[in-house]
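Have a look at the structure that comes next, please.
All protein chains but one are shown in place.
When the chains are written out, they are named A, B, C, D and E in that same order, and each has its own residue count from 1.
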Amino acid sequence: MHPYQSMDFCVADLNAAISINGFPCKPASKVSANDFFFDLSKEGVTNTSNLNFSITSANVLTFPAVNTLGIAMNRVDYGPGGLNPPHSHPRASESGVIIKGRVLVGFVTTQNVYYSKVLKPGEIFVIPRGLVHFQKNVGKGKALAYTSFNSHLPGAVILANTIFGSQPSMPNEVLTQAFRVEDSVINTIKSKFGS
Amino acid sequence: MHPYQSMDFCVADLNAAISINGFPCKPASKVSANDFFFDLSKEGVTNTSNLNFSITSANVLTFPAVNTLGIAMNRVDYGPGGLNPPHSHPRASESGVIIKGRVLVGFVTTQNVYYSKVLKPGEIFVIPRGLVHFQKNVGKGKALAYTSFNSHLPGAVILANTIFGSQPSMPNEVLTQAFRVEDSVINTIKSKFGS
Amino acid sequence: MHPYQSMDFCVADLNAAISINGFPCKPASKVSANDFFFDLSKEGVTNTSNLNFSITSANVLTFPAVNTLGIAMNRVDYGPGGLNPPHSHPRASESGVIIKGRVLVGFVTTQNVYYSKVLKPGEIFVIPRGLVHFQKNVGKGKALAYTSFNSHLPGAVILANTIFGSQPSMPNEVLTQAFRVEDSVINTIKSKFGS
Amino acid sequence: MHPYQSMDFCVADLNAAISINGFPCKPASKVSANDFFFDLSKEGVTNTSNLNFSITSANVLTFPAVNTLGIAMNRVDYGPGGLNPPHSHPRASESGVIIKGRVLVGFVTTQNVYYSKVLKPGEIFVIPRGLVHFQKNVGKGKALAYTSFNSHLPGAVILANTIFGSQPSMPNEVLTQAFRVEDSVINTIKSKFGS
Amino acid sequence: MHPYQSMDFCVADLNAAISINGFPCKPASKVSANDFFFDLSKEGVTNTSNLNFSITSANVLTFPAVNTLGIAMNRVDYGPGGLNPPHSHPRASESGVIIKGRVLVGFVTTQNVYYSKVLKPGEIFVIPRGLVHFQKNVGKGKALAYTSFNSHLPGAVILANTIFGSQPSMPNEVLTQAFRVEDSVINTIKSKFGS
Partner (left out) sequence: MHPYQSMDFCVADLNAAISINGFPCKPASKVSANDFFFDLSKEGVTNTSNLNFSITSANVLTFPAVNTLGIAMNRVDYGPGGLNPPHSHPRASESGVIIKGRVLVGFVTTQNVYYSKVLKPGEIFVIPRGLVHFQKNVGKGKALAYTSFNSHLPGAVILANTIFGSQPSMPNEVLTQAFRVEDSVINTIKSKFGS
């Protein structure tokens, strides 16, 4: 039998010498039950920035079993006031379920319509692929959500970091014109994003 | 502006006169924030059969916003001993997170390898597309999971019902030969599945 | 010219050191006409089990030319009474043509509707992706069919083997609850499938 | 239950008021077993042109069950010397099995490499998507093949008709330059293709 | 012949009563050569905002022939200093060719790496799907580019408008936290985007 025979799955070999926008498969003989299960039970540390939130990812880079299966998950912890800031996923639609707390979920369409709602535990949301969205803990204590994606590595374009924190830095002349503010405003924001 | 202009999403119009393995879009002018959120907070009634479990679905038929987005979710409630019986999804890979209880998750590959693990809250699993799998509550109380799919209507082939409960009934001569049992065994099982 | 230049095809190199749910390509310089043709003329040996049938596969593992082309074929031989037992293909829709004999073809939808017909030579069938189906020789002599798939490796979930013959074995407590039979029935069937 | 609920299949409603590069689905309540089976047992009439061959198609236009399933079949009959002339399928890879006769199967890659073989009954071929190919009966009597495609409507670009028989006609100045022949040669060929 | 028979194309019927994230096809009998050609020769009016640029789109909404073909184009005119401001396309990769002027093209990856170059006429760029990018006329006179997409309606998330100009407005508490600025800065920017 060919060592990769079934193609039912393709557990990623993250140490492979090559990558093909995806990963080679681990030989089936080295795959065990543990490959298909992953622990997202541990609360993330949220107080590392003013955003007061934390993402723990189960995508192909951390959970190799999802390689080529078109699926991934995240655990999102929010401290009080915690914000998963405006971002988009270039390669996936997203759904999510609130497990704890009160979470404001919002997104904006390409027509600039903003849709939002405060969700309670057990309520779910869907974000169409590529649209800008955020979640903010608007309850009193911590909040928790699990999110799912239809890609094994959805990627995330975090707007503030993309615009104001890239390496090298996006030129001020582009940002002042795009956002209609002075250089000084851009410089102030950039300084907060290490750019 | 064209009433369906953005194509960011395509909220299903379930009352449309036609269907195209998917649904026509509701006009954008009739779409509101509520379309993109869905309530899976209500515990399902599990004691309606010996399986002692319940599925509440958020797919295109109940949550029209996922139309064409390639994503859907389910809430799965398990009473004590509850079983989401062996089944496969013809059109999706699946991931799931355990929220409450102890849940045995198992699946079988096309090479007849059985992979399984007992999961605790916060642990997740992945099921490659089309493979037979089940979850069983092996803890003391109730259990709860949320599952996600990369299709807006993954479908479910529930093996026992498919084999022994179809309408009309699959012929006994096929089933006795396939499962290597007598007619009487087939008839006994069929009688329990209303066939 | 790059050795893999055209991408018209990608004949699988089954001996490659890696696999990526598909196979690397053989260099174009080593591809010859013979790669694109395959012999399914030889009648399979059908009397190796009570099922009295045989599958000869032309998929990427045996016919490397179909690698990445999204197509595969099988030859199916049926002895008298032969049964291609209930199974599903996790990664493909199927069509098939009867060449010899009388063959009962049946499948069951996710709504538990059973569709079937006895086919004669030259008649064809289609099985939607992922649904459970079977073919049984209901004529007097041998039967023969050629089947086609829209995947280079459709895979097969053979229900009886999946449920009763996996390694390790699916737990009895799951099977008795799912199929509503006693342990003894499960044990009897499992013993016939080597589990 | 929604009339189109399962999405296991989407039998085409060829009389629908609209088309969407595919067809709307027949309501599930009007689908019967016969929808999924099709008769390709009848030998085609081959002597209607000098090509001495005949195609009988089971694609979405004749066999509505394949709608959205990504699969279609053809029956190809060849009289003595019959030729399925050089053509390509813009939307599908193809496989085929010879049932009767001796058939020369050839195709040309985008690198202008010609691969061919004379096939006997039970032998199969594969044609990568979009490449030019033909089959010619090189045996003494009739020949028969069944071909399969990974599209519900693969389409066919028949080269001679496309180049010399379109309506309106492709300009001579294009054809003389492309094929490096005089107007008179082009006119002679065009006259045979009704252009 | 079925009025929509070939499926070679599916010219959109923008006035159809329904939409399916795409459009129904115009009957083939009403399709003419003009459907497949579109005029992007007219220079856009660029001085309507401080951005001093203009987009003329040939997507499914303006050029119905691209419906279902997975392709679209834009003409982009830039006045002196003109900026196609930072944006992303949720449903397409993009390529573009500069025809006139000197244009700075930049994009940022999900790893926050900024790649950029000043392009001259005849030079091309590629933007991976979903990533934030911009073009700025850095030459002395006008500039012109043609861009292409692998979607019939790629959509555009224009960051400044999405963040500061949506209807209704994204909450200040989200924006101050995400961008680490005071309410007053947010309000100033919002006022410029009509929110």
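Definition applied: a contact is a pair of C-beta atoms (placed from the backbone, for glycine too) under 8 Å apart; a residue touches a chain by one contact, two chains touch by 3 or more.
Quantities reported herein were computed from a predicted structural model and do not represent experimental measurements.
When the missing chain is restored to the complex, the residue among D:Ser19, D:Ser88 or D:Asn150 that touches it is D:Ser88. Across E:Leu119, E:Ala143, E:Ala156 or E:Val185, the residue that sits in touch with the chain not pictured is E:Leu119. When the missing chain is restored to the complex, the residue among D:Asn34, D:Asn47, D:Thr62 or D:Thr188 that touches it is D:Thr188.
Hidden from this view is one chain, which touches subunit E at 1, 5-6, 8-9, 28, 32-42, 58, 63, 65-66, 69-73, 75, 93-95, 97, 99, 105, 107, 109-111, 115-117, 119-131, 146, 148, 150. Looking at subunit D, the residues touching the absent chain are 50-51, 81, 83, 85-86, 88-91, 104, 106, 108, 110, 112-114, 128-132, 134, 136, 155-157, 159-171, 173-175, 177-181, 185, 188-189, 192-193.
Residues of subunit C that touch the chain left out of the display are 2-8, 10, 13, 16, 18, 20, 22-25, 67-68.
Convention: only the chains that are shown with their structure count from here on.
Looking at A-B and B-D side by side, the one with more C-beta contacts is A-B.
Distance between chain centres (mean CA atoms), subunit B to subunit D: 38 Å.
Averaged Cα coordinates give subunit C a centre that lies 25 Å from the centre of subunit D.
With centres defined as mean CA coordinates, subunit E is found 46 Å away from subunit C. In subunit B, the residues that reach two or more other chains under the touch definition are 5-6, 8, 18, 20, 22, 90-91, 110, 128-131, 155.
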